[in-house]
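Notes follow the structure.
Of the protein chains in this complex, one is absent; all others appear in place.
Here is subunit A:
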């Protein structure tokens, strides 16, 4: 390839692995490799294998780094598999090295154990209901997984009902299973969602934003009208207000929240509060 020798080798080598610390809150692309903090020490002037001795205790508590959504372990590095902003959370109680994850914008939900979701009952077969949660497979929900349900006392669930429940089994190899009770046997807000109201779909990123602690949007929306609202981590929101018009206004506001800036939102809320 003598003719192409003019091309410098670095431009063809692609990105070499970067330290995860330096890329925090920046956009990362699939294929990038990230180095964890422990590995950077080994690449300093000490060279291969030598580590500078540290006498402070903080260096010892490195522990396990948790690899969150969008990242995979690849050898001793992290491989980015989705495009988004890299985030890090420090460990709360001192053990472990914290969590790294990629904040990406997605519409399609993949079931995760422990998530609370809104599902639509699509079929009743024998003792289980098939519930559509927006993933690749319908989840199964046993009729005994409701508060106070026994073999004689079956819950009143029909095809087409909305269910708010959580996943107990959700991995890539098995069919997802959900229940409407918590580990103590109490409903805790889960179960069949009542009559009327409106179910609509938003992106997963918006749901996470709305469910974050101290979400301003939610506080402002709550001041507008009295309403009931249920958020499912699968991107579904159920809203019910006193009249149909109010319900539709709430649905439109929540859908539009994704694209509006804070100022535009405040304008719209103030206009609505006046009328």
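Please note the rule applied: a contact is a pair of C-beta atoms (placed from the backbone, for glycine too) under 8 Å apart; a residue touches a chain by one contact, two chains touch by 3 or more; residues count from 1.
Basically, contacts and distances are computed from a predicted model.
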Self-check item: Missing subunit (named according to UniProt) among the choices "BHLH domain-containing protein", "Exosome complex component RRP46", "Phospholipid-transporting ATPase" or "U3 small nucleolar RNA-associated protein 15 homolog"
Solution: "Exosome complex component RRP46"
Exercise. Quick one: say which of A:36, A:79 or A:99 touches the chain that got left out.
Key: A:79
Quiz item: Which listed residue, A:105, A:252 or A:270, touches the chain dropped from view?
Solution: A:105
Practice problem: Mind listing the subunit A residues that contact the chain we can't see here? | Solution: 1, 3-4, 6-7, 11-15, 27, 29-31, 70, 72, 79, 81-85, 104-108, 110, 135-137, 172-173, 205
